[in-house]
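Take this structure first; my questions come after.
A single protein chain has been omitted; all remaining protein chains appear in their positions.
Every chain is named by a letter (A, B and C) in the order it is written, and numbering of its residues begins at 1.
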């Protein structure tokens, strides 16, 4: 029997083509990239165990666990608030790692329930001078710089689908940078929606990137 | 309509799903040896499942923030004006420890 | 080559004379200028007849210069962009514009349907309710088609709209609606405080009436002040000016609907751009500065082309440098109309006469009349002379009792102003009557967070508008995001420029006097409605159709109400008020739909192997939002049944696999997970051993089946639940309700992981052989090592792991294998490799369905929201050892009645016969009727194993009737044939095959 090869396929593998899309008259107003090599673990505190979970998260990821809609970046990755007493730990994937829970299980044993969502979500990076205008077409969340500062996060719905949206440090040119986490099965459809929303500003689809 | 989720902040009502009046209390689970066919069991469930005050005015009701943090909320809303006066989390959102008798 | 514009004034106007724009009206080539509306260009070209009315097909001209226009409606553009009922008054002129008049045949000047006017003595309000009743059959065949053809205004294109639309959200502290004097003052005040401010203006240009009316503000001309205000607003980063944006509705929670006409002023939207954009503006506060609408007076001939609102006349003169006539008469009951006299005089237009119902004139008015040499007549208009093309003169009924006829080619009328109370009444708050200005103003119960300023609030002097706007803007900012000072209010030159009005609503005259121009509602229709008892405002409206036209009653509602008050001898407040419903201006349905049309109507969910399936030519079926491979045709297979039969036979004899990733998957975790599941399922789960799976059934609290699925125990505190594809979302929501609301004392955590796993069912007698090729050889997959309903994590060859479940939906020995979803595509390809020696095939949802029916497994058509566990033959699963949701109500008398319809198997007696879902079951020998209808066929398939069509059904007392021959009655499809009621498990009833 032939040896089996396990190629990972992103839900955007077939719709995602790097390069210029939409209006091309001026510099692209929106830049979009898919981020492929990440692990995402949902950490859900058990009853009465939030403070223990926060402590364990701090110990493991080196940053304070957020207690309100925020994305806290540390060396190991991003701790994303995903609901009351819930965290999503977003970390870079090492190689072909397929069991991200293993590294966390002991640390959270008895105090949290863990669920691997690394394949349940598709992660996008949206930036550029017109990123906010484009997101205003798909998101009802107020993304004004003052209202939604760097580090702010939202569990929200985009095109009737649950998603997580957060803001990271601005790009070098001062334009805002957003990350968007969407359900894998919806990613293909949502990608089309995002491209349509950004088309008038010109889009630069960037090659898939790491976290 | 906009609902101020106590966890997420104010969001548009498309993110939420409505269940209904929060007043009817589900009769408690019973140990079967004591409970099977207990008199009044069906009447109590009839009341819970089917009868409604259908309040014209301030009503407390269950909404689910399914398009957000997946919390069940107790929303105090006026059915005549749609005005919302308060939004609280249901007893069992998050990880707070709740005694069986302590829930609202 | 530009065409001469006979009525274009030589100078003035906010038009760009260096940019002539050619356009056509009814095929005639005309020219206007950039900055024109279609209406102003038509005025400049001397076109007076522009449309036909709805009922009598009377000739009509341009009445207004705004979005309240009832008459000048055209079909704009052509082909698939043809747009009916488009207001010439708000259509910006562009090069090549095509407009056609509507509701006429064969031509605007000669309209056959104007014969309706001859019958107008009969066609009074509500006439159709009193006739067309006999003979009964004639309505649909004769009367109604005739009415429908005559009515209906413009023609839709009948073709798919080629343009794009989108929606967007905006957020602000202060939304200002309208950019006239009050709106600009409000935006300045709010903007200066630092509050996030949006100023929305319907017009292409900010300024409102300041673009049309002369005046002086802060020592400069009104137009210069507008320019200055706009420059200041542009300098404030927290202020956003949105022109061509009409706020059309006030919704709850400070959400305002607005329509931006992004590209209606160009022939075709540029590539990548939308035609219109729908905004949902979320505002903490809103200042409505939407101005007022001048109202007509109802008199004989008031609908003739050439009779125009006085404010519109001066808009055409001052803003567009277009002359509505050369010899203007004015009919006024207030001072404001005199501004039109001044404007006309300034523009060198002859003034034939001013007819004013008021005796007393101001010194300025007398001086003007003297200087310009026109007579001022104290009286009313008795009739308007002229024809379809325009006015030739007016007949004046003087207060002295005499009549006088005066030649004129245009009549400007002003019956006063109605504040734009629309937005402020969208939450059903009632406007209140103000006697001093003879108008309704916003009442006390306007929407939360809203303040109304300026003319919309009944303040008709420029100074008051500026002051109210400033105060409202400052207050709104202070109540939301403003921190800094709002500065000073601008001041107008004539502080006491108030409206002196002597209300006159209706003048008795010779001919029809129109209240609602488009719908041809006359003063006598209002009187008739009163005589017949339709005297409430709602009845008046509905009986006469007053205010139901595309102007939404902006020109007619208040006047109709006032006339009703007159004829019924009551005051206006006693008679009632009229409130307005959204939208404030009509909104294109395409804009309200936005991006979500055609294939993008709803998102599509893709299963992990869909691209692979597409490569193999599989057609896809919609299951909720999911796209699922339906079957996998091989070359040469030309009909679906051939492919599906082959897939079933291959699985039953060998092995096949099917992507079942769409099933809902939920991690149920925590120390109380077992107790939790015991409560939501009718059967026990707390006793399930780790490494085992169990089929579970959930009821609703009313005792009816909610959903089913297999749930496994992966660890002491970790269960893995599956749901049906359709119910994944509702079940997750319900379980969260149980956890958070019903039983918060249970320590249980829930997470949907539907998208995390790619799951394939590997089924068939050779499924184990296949798996042995791909699973690490060290794993014992034998019946002993991995028995039926076993669950285990296994390593796969090549460095992968999987969750393996030995469960079967097909009735064959089968496994479900799950890998992280990004490897789903690889799993499909690798299963093909691993199964190649055994002739493996992929199979789709059709074969899946065939095999479940052959096995008598219930699914969606049986779990239809009205069946009980016992109806489905699953009643015995209910545990007697514990309580569960639905237990109590499931025992109600009608739910345990012996004659309930229960699941059975059904097969045609004639084996060649095709069985169809939806056929009803009638006992042999019975007369077909509701009393003999004993159930119906729920699911069917062609069973290649049995060599015939078989199905499941819900049949009264079905389980007692195995072997009985009954009729499958299908009158819809003209079929009636004998079928046998049988055990629903058609294939391998002992279940030996799935156990291996």
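Just so we're on the same page, a residue touches a chain if its C-beta (ideal position, glycine included) is under 8 Å from a C-beta of that chain, and two chains touch if they have at least 3 such contacts.
Definition applied: contacts and distances are computed from a predicted model.
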UniProt protein name for the omitted subunit, picking from "Sarcosine oxidase subunit beta", "Pyruvate ferredoxin oxidoreductase", "Multisubunit sodium/proton antiporter MrpC subunit" or "Dihydroxyacetone kinase subunit DhaK"?
-> "Sarcosine oxidase subunit beta"
When the whole complex is taken into account, which chains on show are touched by the absent chain?
-> B, C
Hidden partner chain, touching residue among C:142, C:407 or C:972 | C:972
Where C:236, C:262, C:489 or C:704 are the choices, the one touching the absent chain is C:704
Tell me which residue among C:533, C:925 or C:963 touches the hidden chain in the full complex.
-> C:533
On chain C, the omitted chain is touched by residues 54, 80-85, 121-122, 124, 127-134, 136, 139-140, 144-145, 147-149, 151-161, 163, 165, 167, 249, 251-252, 255, 257, 278, 280, 426-428, 524, 528, 531-534, 536, 538-539, 542-543, 545, 548-550, 552, 581-583, 586-590, 592-594, 596-602, 604, 621-622, 700-704, 860-861, 864-866, 889, 892-896, 916-920, 928-930, 933, 936, 938-939, 969-973
It is residues of chain B that touch the chain not shown, namely 1, 12-14, 17-21, 42-43, 46, 49-56, 59, 61, 77, 79-82
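Keep this in mind: only the chains that are shown with their structure count from here on.
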Have a look at B-C versus A-C and report the one with more C-beta pairs in contact.
-> A-C
Centre-to-centre distance between chain C and chain A (centres being mean Cα positions), rounded to whole Å | 32
Where the centres are mean C-alpha positions, what is the separation of chain B from chain C, in Å?
-> 30
Which residues of chain A are in contact with two or more other chains?
-> 44, 46-47, 140, 160
If you look at chain C, which of its residues touch at least two other chains?
-> 280, 282, 747
Using the touch rule from the top, collect the residues of chain A that touch chain C in their complex.
-> 1-11, 13-14, 22-23, 42, 44, 46-47, 96, 98-99, 112-121, 136-137, 139-140, 142, 144, 147, 159-161, 183-190, 192-193, 196-197, 199-200
In the complex with chain A, residue positions of chain C that touch it = 164, 166-171, 196, 271-274, 280, 282, 595, 600, 602-608, 611, 626, 667, 669-671, 717-718, 747, 749, 751-758, 773-774, 796-801, 820-826, 830, 833-834
Chain B-facing residues of chain A, complex | 44-50, 53, 68-69, 82-86, 140-141, 154-157, 160, 162
